[in-house]
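Each remark here refers to the structure printed beneath this line.
Excluded from the complex is one protein chain; the other protein chains are retained at their positions.
Presenting subunit A:
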């Protein structure tokens, strides 16, 4: 079982054009900012939005092919969907919600209900089978929605922001629980999220979508260490610049260059964590090669540290301890010296 798709959907002033592949048992996360086209991609896979171009192929079977006038109705796709707000049928109990899919596929009522009750037991809701959706907590409703999607034995499982509607505490439990169930699903899974943590915890591979285009794909390690857009860099908390490398020196602007630990040639990205930037009141002695004058633009809390946004030759974020910030008198407008160890900066081909 595998998914092979090129999704092209045109809307007023917006075009989604994304290639998406997933192997059997693989969990792929579609990650991107709001309005990037993630949900549209998911709806296109489910057959709720028609493709304008491209194709969708599941297990080698063509489901959609606009060029060949082929469209498979959602009810004939055998694709399970967990919607963002779950969309549990409010007039049916939990067990009836889960039994709904099998009933539509011709499973006799008693069998469908027994199977549904068993499935609910497996997601830890054995005591809640008779409850209506409005009597369930957010985490419980999420589990019912997952059980409902899995009950039909889908060839492809789609999840739209599966954890977005939950509070922080429930989110942790549900994420771990969801991870276990996704591992048990034999077919491919595509999940949509704007939360990088959800994506990295749940998915084997990340596909980053921006303005309807795939800008980067890779596993969590590759994405976190080598971001390729400002959006991804912000998500994973790195400073990112584009420049031209000549050996270890990377020219970023006409009058600003950084020395990195990785020799490259041609167009490159340079990335380094904010914690690698050190700030000084005066030009540091025996100065490391990457030293420049900067002005504090903003100060904000970031975990245990303070995040300092600096302007100057380049904009850069630096993390310092609160003690250091007090000692240096860091506040907007203050002029400082910034320095970066060459070994902390990595460059990679653009």
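In this text, a residue touches a chain if its C-beta (ideal position, glycine included) is under 8 Å from a C-beta of that chain, and two chains touch if they have at least 3 such contacts; residues count from 1.
What we mean here is this: contacts and distances are computed from a predicted model.
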item	value
Listed names "Chemotaxis protein CheA", "ATP synthase subunit b", "Cytochrome c" or "Molybdenum transport system permease", matching UniProt entry of the absent chain	"Molybdenum transport system permease"
Sole contact to the chain not displayed, among A:29, A:81, A:136 or A:258	A:81
Per the touch definition above, residue among A:24, A:70 or A:104 touching the missing chain	A:104
Contacting the left-out chain in the complete assembly, out of A:38, A:55, A:113 or A:148	A:148
From A:69, A:91 or A:169, residue that would touch the chain that is not displayed	A:91
Interface residues of subunit A (partner: the chain not displayed)	46-48, 73-81, 83, 87, 89-91, 100-101, 104-105, 148-149, 152
